[in-house]
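Our next item is chain A:
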Amino acid sequence: MPMVNIAGKEVEVDEEGYLVDLSQWNEDIAKYMAVEEKVDLTENHWEVVNFLREYYAEYQIAPAVRVLTKAIGKKLGPEKGNNKYLYELFPYGPAKQACKIAGLPKPTGCI
Partner candidate 1 sequence: MLHIVNKSASERSSLDSCLKLASKGSAVLLIEDAVYAATKGNAAAAKIQAAQADLKIYALGPDLAARGMAGRTLDGVNVVDYGGFVDLVAEHSNCQSWL
Partner candidate 2 sequence: MSDMDMEDDGSGVVKKFMFLNRKAPHGTVYALEGLEVVLITAAFDQDVSLVFTDDGVYQLMKGIDTKGIEVKDFSKTYRALEGYDIEKLYVDRASMDARGLTEDDLIVDVTVMSDDEMKNLMAEQDVVISF
């Protein structure tokens, strides 16, 4: 699998650019992935990225977008727990792009 150099560290990614070993994740990697995805990381982006990492730690999966939306709504309020808000932050799909930035595998059910 391809290796990329991120902030002086060799990191393995899969053919779609997802981090292979999620224990390697750090903010430099998140920033690198964000550039790859053409996303300018703001506080709002980080909120979703950190939420995903917590979700993964608890359940060992990356959530489907429907589940993510609902869970974000529950935790951060309805103004954030909707598709419009999440797609504005991650135009090419919140589950796909935010998971990549968070160092998680591609969500199950996201074919």
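Quick note on selection: all candidates are chains of the complex that A comes from, given by their letters.
Assume a contact is a pair of C-beta atoms (placed from the backbone, for glycine too) under 8 Å apart; a residue touches a chain by one contact, two chains touch by 3 or more; residues count from 1.
The model shown is predicted, which means the values in this text are computed figures rather than measured ones.
Only one option in 1 or 2 touches chain A in this complex, and it is number 2. Contact residues on chain A toward candidate 2 in their complex (touch as defined above): 58-61, 63-67, 70-71, 92-96, 107-111.
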